[in-house]
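A single protein chain has been omitted from the complex, and every remaining protein chain is retained in its original position.
After this line comes chain A, so read on.
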Amino acid sequence: MSISRRAFLRSSAAVAALSLALPEFAFAQTKAEAGGTLRVAVDQAISVIHPLLTRVNPEYLAVELLYSGLTRLGVNMQPEPDLATSWESNDDLTEWTFTLREGVKFHDGSPCTAADAVASFEAILNPEMASPARNNVGPIDKIEAVDDTTVRFTLSTPYADLPVALSYNNARIIPAAVISSDFQSLRSKAVGTGPFKLVSYEPDRLLVVERNPDFYDPERPYLDRIELHVFPDLGAQISSLISGDIDMVSTVAPNDFMRLEGQDGIDTLRAASGQFCNVNFGTDIAPFNDVRVRKALALTIDRDAMVDFMTEGFGTKGNDTPLNESYPFFKALPQREKNIEEAKKLLAEAGFPDGFTAELVASDRPAIRTQLAVALKEMAKEAGITINVNTMPHATYLDQVWTKGAFYVGFYNMQPTPDGILKLLFTSDAAWNETRWNNKTFDDLVAKARAVADPAERTELYTQAQQLMHDEVPSLIPAFFDVLGAKRSWVQDYQIHPRASVFRLDYAWLNTEAPTRKG
């Protein structure tokens, strides 16, 4: 079917001439074409396809194709309808009601109703299930099905970001029947309501999905089939993209990005993001329990140089807070710049007139962690601080240093909301309390911001919280990374997402220049 349609379109001189002469115009005007196989390269094995247990971007991608959430995250970081078509809350933001689509079916043909949504969120919140989504879906106290298409969330504290939080990568709706019978069975099969159905799955090589004809939107998805190819070697990804063997690379390194720029038939994709690599202080361990020492180190950093060195220029300066322009409710604070005099003065006040020596731990994955550590070592020298960089295997780091150490390098994806990243890393009750900063004023500001619907007021509260972090420096955040990707020009309507873990391939389609692939 699709072959003959394609052949017909290709032979149509009018279409070809138009797209040759005015590609931009033609693309903007063309309606999405259905059909075709899209091949995507991912850089890590897809070890887990259980929608509630995924942990890395290629797994998030696979699950996004196969399952739906109640809401999904737009490229503008705003929540959009998925299985829920609308939602509203009471005035104090403690009770949220979501209205679900009618007539949605799971891949096995069974209906998806409010009862499945309730069971899914109960599973997510059940510590026994150990879903990483548990810490990210908000302060849900109770969830109940009002009727077949209405779900009510009762929260333990007010939470303005609930619709965004519910779009979290591993907060997906699965059949209640599967949860009660064999929860783990979803590690090897997929029973979702997503735009695609699972065809085959080999963790280290290939995952294939095909169009779900019963998807709730009759138009989407446009593609017949998507193949996720695992390419552990970044160079091989790029070669395969250039040769046209694959159509899209989900993540591209800066040097490959520069190599691809200007190549015929390839579009490089770039989005500013809140992704960062930072240096964490154990704020309960000497000498880093002294604000002056932490601030002195912050003042040794040449942030422009950091952006150049760490991101090859594909990034933005950080100001020792995890928020930047990419987040909603953001207002910039005055930028901290390098000031060796001030740093030395602070060190002397803290009792280290001749500097001190410290060991900075960096895990070996990704390599950028070590780059940051080495750069900081060189910059801190000027203020008399001697840093010894200790690189260790990632698993060893997680076991021995992470959330326990005094001085180590972290690496984080952008979260959907300011609340998401602050609650993940920096409040006293943070899921990963890496710095043990435990500042009550900061906690209160973050908690207050959750309970406010007015954007201006929220911005003000987050700015105060940022100011506190900026002053006390529990963590050095010298630079943010842009998210980089690439695709063949024949792939249409794919936008790279600042969060790097959201893909929205049900909107993507292939124009007539795409190669026809059997499958």
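To be clear about the criterion, contacts are C-beta pairs under 8 Å (C-beta built on N, C-alpha and C of every residue); 3 or more make two chains touch, one makes a residue touch a chain; residues count from 1.
By definition in this document, contacts and distances are computed from a predicted model.
Not every chain of the complex appears here, and the one that does not is recorded in UniProt as "ABC transporter permease", selected from "Transglutaminase", "Cytochrome c oxidase subunit 1", "3-phenylpropionate/cinnamic acid dioxygenase ferredoxin subunit" or "ABC transporter permease".
When the omitted chain is restored, the residue from A:Arg55, A:Lys331, A:Lys381 or A:Lys404 that touches it is A:Arg55.
Of the candidate positions A:Ser86, A:Ser156, A:Ser188 or A:Gln335, contact with the unshown chain belongs to A:Ser188. Considering the whole complex, the residue from A:Ala32, A:Ala45 or A:Met258 that touches the absent chain is A:Ala45. Considering A:Thr157, A:Gln335 or A:Thr396, the position touching the chain not shown turns out to be A:Thr396 (whole complex). Checked against the full complex, the candidates A:Ser110, A:Thr150 or A:Ser240 give a single residue touching the omitted chain, namely A:Ser240. Mapped onto chain A, contacts with the missing chain fall at residues 45, 47-48, 50, 53, 55, 127-128, 130-132, 134-135, 184, 187-188, 202-205, 229-233, 235-237, 239-240, 242-243, 245, 365, 393-396, 398-400, 431-432.
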